[in-house]
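The other protein chains are all here in position, but one chain of the complex has been omitted.
Take a look at chain A:
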């Protein structure tokens, strides 16, 4: 149906560049998620695609056609706003009808369409209600319904679930994913939520300060982050980072020495790596196991019990704190000493510029 291409898109506010040249291909039927810290330009980028914000430089193509200067409604997009942005003076039916009316769709067709969509979103008994009479979840459904009835080529979502409570958010997430599978419309989705990004995306775009840091499938970003920023941003609790020094380079990878502890062989392509070079080793909390014979030892400083899992905050001899994830039944106690083993095949190495060294083996699910 629709392919969206961004060619070196830029946005400047008052001589300050907010989006610094973003190029991106979004394929037909793809579900793309923009993530990044607050203020990185996710909304701005989405709004430029929507046509609500002027594109300062670069080209935006939808199905191969340049749409920079085409007004929002003519781009064939529909947007769902964080605040829902329903028309408060119109009832649910009129909210969904407004766009169809403006597009000149005849009345019987409109009614048919709205009733169909209302049914799939379980809104059929609320059609006469004003937005003010609905709950947050219902308003969100109306906002989604208003987007769906227009049969857009591309759906745009700006943090659509962030105003809902956790339970409802989980439910709406599943509904949105199901809806996407059914409608197969190209979707661009902005979120802060790791879980939303990981579970819904075909492709995640990580942004920082108006620059794309990495584009890839959720598991690609998880297993093969391109740099320190992505490694830190994807995954919760976040990856641990330890300063290391290169001991030697072997065909099985790079042998690095921790400040306190035994050497670890990280299976990565050495590239230009030289002996004695200072690097950063990254390891996720779920890839550290408790083992008295492990490479490093530390002291438990805090225990967070989540039920299914336990998170141990462990202080290393040099004072650095790392997080270790273990099973829910672990009986760890504060101030107890622990031995830790790093799963070498899950370790990441970053050079002095913060770029990741390529892994020898690609994860089988990383695409």
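Going forward, a contact is a pair of C-beta atoms (placed from the backbone, for glycine too) under 8 Å apart; a residue touches a chain by one contact, two chains touch by 3 or more; residues count from 1.
Following the convention adopted for this analysis, contacts and distances are computed from a predicted model.
From the set "Mannitol/sorbitol ABC transporter ATP-binding protein", "Glutamyl-tRNA(Gln) amidotransferase subunit A", "Threonine/serine exporter" or "Carbon monoxide dehydrogenase large chain", the protein name that UniProt assigns to the chain left out of the figure is "Mannitol/sorbitol ABC transporter ATP-binding protein". Checked against the full complex, the candidates A:65, A:89, A:119 or A:362 give a single residue touching the omitted chain, namely A:89. Checked against the full complex, the candidates A:52, A:262, A:321 or A:355 give a single residue touching the omitted chain, namely A:52.
For the chain missing from the display, the contacting residue among A:64, A:108 or A:132 is A:132, taking the whole complex into account.
Residues of chain A that touch the chain left out of view are 50-52, 71-74, 77-79, 81-83, 85-89, 98-99, 102-103, 132, 146, 150.
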